[in-house]
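Every protein chain of the complex appears in place save one, which is left out.
So, chain A:
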Amino acid sequence: MPFRFPVKFEIPKHCYVNARVLKDQFKRIQYAEHEVTRNALKHIARNTELAGSVRLEAQLQLAAMPKYTSPTQIRDRCVASGNGKWVIKDFKLNRTAFRERARAGIIPGVTKASW
């Protein structure tokens, strides 16, 4: 079976791993790698002091970059379950993973609320 991603990368060790987590990890690594280039192209494309053709060229190059280098493709995923929905950003946990841990008293400072 051919390798699924265009570039080889390290499997994350800090979290639960499944296919979707790997996909997201790949995008994160790619974005970090191409961040400087993307921002430089954006800077040229939006610089009104430069000629229109230069700006257009930059915009075209930016559009031609693979989609996996874009930050909009990155999605927060649960560290414990790999779930991509209902992730609470403060804990990087999905609602069920968070609830289990909060009820067990594992998360510092979090208790069951009552008022």
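Annotations for the structure displayed:
FYI, a residue touches a chain if its C-beta (ideal position, glycine included) is under 8 Å from a C-beta of that chain, and two chains touch if they have at least 3 such contacts; residues count from 1.
Everything that follows uses one rule, which is that contacts and distances are computed from a predicted model.
One chain of the complex is hidden; its UniProt record names it "Ribosomal protein S10", one of "Ribosomal protein S10", "Phenylalanine--tRNA ligase beta subunit", "AP-1 complex subunit gamma" or "Trafficking protein particle complex subunit BET3".
Here one chain is not drawn; of A:V21, A:L41 or A:V79, the residue touching it is A:L41. Listed here are the chain A residues that touch the chain not shown: 36-37, 39-41, 43-44, 51, 53-54, 57-58, 61, 86, 88, 90, 95-96, 98-99, 102, 107-114.
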